[in-house]
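All protein chains of the complex are present and in place, except for one that has been dropped.
On to subunit A.
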Amino acid sequence: AAKSEFHEVFNGLNLEHIEDGLIQKAFLHTNAETKLETIGFRVGRSLVEKVARDSPKLVTELEIVKFICKEFWVSVFGKQVDNLRTNHQGVYVVQDSRFTTLRTFPEGTQFIKDSAYFLALPCGLIRGALSALNIRAIVTPTVESLPATKFHIQIQQK
C-alpha cells in the first residue's frame, strides 16, 4: 500500500525516468525475497553450529567452503553438491544438478523466473552458515535449466 502511494507522489513530481529504480531501492528491505533471505541467514547461522559441532577445526577459506558443500549441504539439502569450482581469488561456484527446493518444479526453462523466491531462502542459509564460520560473502543463484542450480559465492575481503 505504501509502495503505491509512493508511486503516486512520484508521478506527480514528473520524474518518470528514475522513479522505478528508486522505488525499488526504497522498498528493497520489505520485499519478499529479501525477507526470505534474512530468514535463511538467521537459520543458517544457528544451524551451522549444530552441523559443525563435531567437525575438526576449519582453518582456510577453502576448507570452510568445502565443509559447506559437503556436511552442511547434506544435512540441509539432503545431498552433496555436484561440482565446486573456484578461481582461488575469492569466487566459488557451487553446482547442484537437482536442487532440493526446485525438485518439484517441472524441468525446463518455463519457471525460471518463479524459482527466484525458492532460492532466496537457501542463499540466505549459505550466507548465514559462512558468516557463522567467519566468512563474509555474497551468495547469488543462477538457474539455466531447472532443477539445476549454480550458486556464486563471492567472498568479501575483510
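Couple of notes before you dig in:
Following the convention adopted for this analysis, a contact is a pair of C-beta atoms (placed from the backbone, for glycine too) under 8 Å apart; a residue touches a chain by one contact, two chains touch by 3 or more; residues count from 1.
FYI, contacts and distances are computed from a predicted model.
Matching "Tetratricopeptide repeat protein 8", "Radial spoke head protein 3 homolog", "Electron transfer flavoprotein subunit beta" or "Trafficking protein particle complex subunit" against the UniProt entry of the left-out chain gives the name "Trafficking protein particle complex subunit".
Residue A:Val43 is the one among A:Val43, A:Leu58 or A:Ala148 that touches the chain missing from this view.
Mapped onto subunit A, contacts with the missing chain fall at residues 35, 38-39, 42-43, 46-47, 50, 74-80, 98, 100, 121.
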